[in-house]
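One protein chain omitted, others in place.
Order of writing sets the labels: A and B. Residues in every chain begin at 1.
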Amino acid sequence: MRDTVMDMTPAKVATQDSLLAARDLCFHAGGKRLIDKVSVAIPEGRRTLVMGANGAGKSLLLRLLHGLLPATSGQILWQGAAPDDRARRTQAMVFQRPVMLRRSVLANLNFALSVHGVRGAERAEQAARALDMAGLSDLARHPARVLSGGEQQRLALARALICQPRLLFLDEPTSSLDPASTQRIEDLINAAHGRGVTIVMITHDMGQARRMGDEVIFLHAGQVAESGPIDQVLGHPKSEAARAWTQGRLYTSSTS
Amino acid sequence: MLRRHLFSLAAGAALALGLSGTVQAQDQFIVVQSTTSTQNSGLFDHLLPIFRDRTGIEVRVVAVGTGQAINNAMNGDGDVLFVHAKASEEKFVAEGHGLQRSDVMYNDFILVGPSADPAGIAGTKDIAAALTKIAEVGAPFASRGDDSGTHKAELKLWKEAGVDAAAASGAWYRETGSGMGATLNTGTAMGAYVLTDRATWISFGNKGEHQIAVEGDNRLFNQYGIILVNPEKHANVKAEAGQTFIDWILSTEGQQAIADYKIDGQQLFFPNAEG
Partner (left out) sequence: MFSFSDIMAEALALILNWDRNLSEIVILSLRVTLTAVLLSCLIGLPLGALVGAFRFPGRALVTVVLNALMGLPPVVVGLFVYLMLSASGPFGPLQLLYTPAAMIIAQTILVTPIVAALTKQVVEDLHGEYAEQFASMGLRAYQRVTALLWDARYSLMTVALAGFGRAVAEVGAVLIVGGNINHVTRVMTTTIALETSKGNLELALALGVLLLVIALLVNAVVMALRASAVRAAYA
């Protein structure tokens, strides 16, 4: 894996070397510019965090990058080209609240595998392995919806990883979990990262950021306030927004 | 997943079974369009087994209102038409929908009414006078109002009595637009006089407080006719089997079978085929 740390000030973004990139991305809704000329580069194999105050546009940005929402203008590039369906299928996302199918834990995993065309004995084997890794083997036949929050999120994560995506998006995966569950989720994410999966994660938690981040993109009012290696941005924030955030202050500015 | 496949299999089997039964073994059968009053009297339940034993032909009776029976026959949805509305039947043949009309049997109409007899006509033998009285007093009268043979006979009688009953529709003259049984149900419930055929009345299970008010007037004569639907108009008509049925009905044996049909010892239909 190439070391692709670069000086990512908003003006200069090297998009050619990144797995996923956005150029001048805009998203307008209800007369407001919710994402305003955002350019980012997600380096492959690294853990990139997206941070910012509430309403800064973090969830929106993730959804735009993943293709769940159409951008008003701007470009999204996957390995330098426009992403097609096949490219999108190599991405996966875990949402803040896990979306469980009304079936058993095992059936949820089987579903994901079936969608990717894996069947029969191979499907059973992969599902069993994923259950094991997520520590859910005992709950295989339970209806997914009766699991605890932590267990459900582990299942959502296992389901997202089971088809070996190249890039995993996570939208505040542990914000509603207790420390023990949070730990287990972080371990699973790090394990995936260890296998080469690119991670893009939104988090509110400074501690988690320090544990789980390589790069960070700091958003404010729909724009990139600052970005770069995590120690640099959180340790020596240059932008007013990032500075206020690390100091626990509220920072607002008037934007349209 | 196996459970899901089993379910699909079971569903498929059930579907096949459900539809397969609908294609019945092609025993010879004909469809006869007739009226509900004839059906309800039980005459067919008595006659048809005899005919089947004789000829092996199954007769399927579609019993609807006279107008509907004639219409169905015009559409070719029956092989034989067997109703009691002479004028309409003759028109049917004249217009080429049927080959020939033959008299089969007659029964009579009777006027039934509440035992309280508001029009004071119980026991009269003169139907026209009775109807006039009903109109005078404004006693409730339930009419079928459905263009059936019975209804047409009823209208003829009002005309004979010189009464414009239609003008009182909604007042004492109540048009139910229904079959004989339904009209009788309504009539007994609202204490109205009803013109009905004797056969239906005898076998009717909901007489309530009603009894026969007027009978025996020869204007109350109800003639039945049978017609073969014209096979040239509709290729699907089973002309041969249909004619076999007609021939049997008109034969000595068929006519005797009609006469033999009794309820409570009373003969309901009187055979009068020619020859």
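As a working rule, a contact is a pair of C-beta atoms (placed from the backbone, for glycine too) under 8 Å apart; a residue touches a chain by one contact, two chains touch by 3 or more.
Given the structure is predicted, the values throughout are model-derived calculations rather than measurements.
Although it is not drawn here, the omitted chain touches the following shown chains in the complete assembly: A, B. Screening B:Phe51, B:Trp158 or B:Phe204 against the full complex identifies B:Phe204 as the residue touching the chain left out. When you scan B:Gly98, B:Pro140 or B:Gly179 for touch with the missing chain, the hit is B:Gly179.
Interface note for the absent chain: among A:Arg89, A:Arg129, A:His193 or A:Arg211, the touching residue is A:Arg89.
Within the full complex, the residue among B:His46, B:Lys86, B:Arg101 or B:His234 touching the omitted chain is B:His234. As for the chain not pictured, it touches subunit B at residues 4, 11, 14-15, 17-19, 21-24, 31, 36, 40, 45, 60-64, 72, 74-77, 179-182, 184-185, 203-207, 234, 236. One chain is missing from the display, and on subunit A it is touched by residues 63, 66-68, 85, 88-89, 91-93, 95, 99, 101-104, 111-112, 115, 141-143.
Everything below uses one rule, namely that only the chains that are shown with their structure count from here on.
For this pair, subunit A with subunit B, the centres built from the Cα atoms lie 79 Å apart.
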